[in-house]
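Please find one structure pasted underneath; my questions will follow.
Missing here is one protein chain; the remaining ones are kept as they sit in the complex.
Moving on, here comes chain A:
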Amino acid sequence: MRHLSLLFIVLLSLSIFCFTLLPPRHDAFSVLYVIVIFLVSQAASRHVIKLIACLCIGLSVFSFSLVHRDDIVHGPYTRLALSIFAILLVTLLALRNQRITEALAKQKRILAHADRMLTLGYLSASIAHEINQPLTAIRTYAHSGVRWLKKTEPDLTEALHCFGSIEKNSQRAESIIGNIKNLAQKKSGIPEQISVHQIIQESCDILKNEISNKKINVIFNPSGQDIQFCAVRIEIQQIFINILMNAIQAFKESIPNNFIHIRVYDMTDRENFFAIHVVDNAMGFIEATPENIFDAFFSTKQNGMGLGLTICKGIIEAHGGRLIAEHNKLKGAKFIIQLPKHVS
């Protein structure tokens, strides 16, 4: 794809160059180099744009000197100046456009990061509990290891078992911290191959405590074939955590028939797309509607920023997918995530 467009740009430049070499009345064609700059600016970095602009100006001047080599003094310099002016202007605009696009992308990243930090803040009690478990086991094993060794007849097998378990539990703590670090990092990373089942499972694991506190039964049976797709892992995880957390917070009571149902399937009506349904039987959309729920700074939570779902929708749309909210038929809310398996 990339090579094709590169080839197209080179061919375009060459044909413009050839046009400008035609008899003198055609030398205003060098204005057409702006198309080349416009096309290049879609994908290239700022340095490349500048370089291409210089090349275009160079080519115009070169073709001008070739065409008007007999009468270099009385040549139509105004036309040349106009072409060069146009090329410079478009370059400037392209550069400015790119700067603004970059700034916008950076703002989006910062916002997404802020949202992840908010999530982490919300989860801090659970994270502390999660790390406390292996820590408790490590401490208990350490005490018990010492006791096995201090016996009148030291039991080495038991003591070795204790040390092995200490190692295992410190790894467990490490992996919990690793997961949090991933969520807390500023960079969003590069797209990679992701298993849908795995990422849903991981998101549920992160929210394990919240789920059990509200006595929610999460029904997610990863039967059938797993779907692999290409996306930025942390962004996809952020979407799931956000949507699941919304569902969890929508449950006001801790009662045993609370449930969240997650379903993953290939879309039949859109080729190369898959969908994930997240359905709950909580209170549904009160005050909010499925339409305005994605509006920025709209929140029904007491200390919500009102950006979680806006960011999710943004991420999904950047991946070429869709995020839809609906009323669930009986009770509660339903979120549908549609994503392509390959992101261009």
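Keep this in mind: a contact is a pair of C-beta atoms (placed from the backbone, for glycine too) under 8 Å apart; a residue touches a chain by one contact, two chains touch by 3 or more; residues count from 1.
Methods note: contacts and distances are computed from a predicted model.
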item: Name under which UniProt lists the unshown chain, selected from "Transcriptional regulator", "Spermidine/putrescine import ATP-binding protein PotA", "Molybdopterin-dependent oxidoreductase" or "ABC transporter permease"; value: "Transcriptional regulator"
item: Sole contact to the chain not displayed, among A:Lys168, A:Lys301 or A:His342; value: A:Lys168
item: Residue touching the undisplayed chain, where the options are A:Ser15, A:Thr136 or A:Asn272; value: A:Thr136
item: Selected from A:His68, A:Arg109 or A:Lys215 as touching the chain missing from the view; value: A:Lys215
item: Missing-partner contacts on chain A, residue numbers; value: 125, 128-129, 132-141, 143-145, 147-148, 151, 155, 158, 161-162, 165, 168-169, 172, 209, 212, 215-217, 256
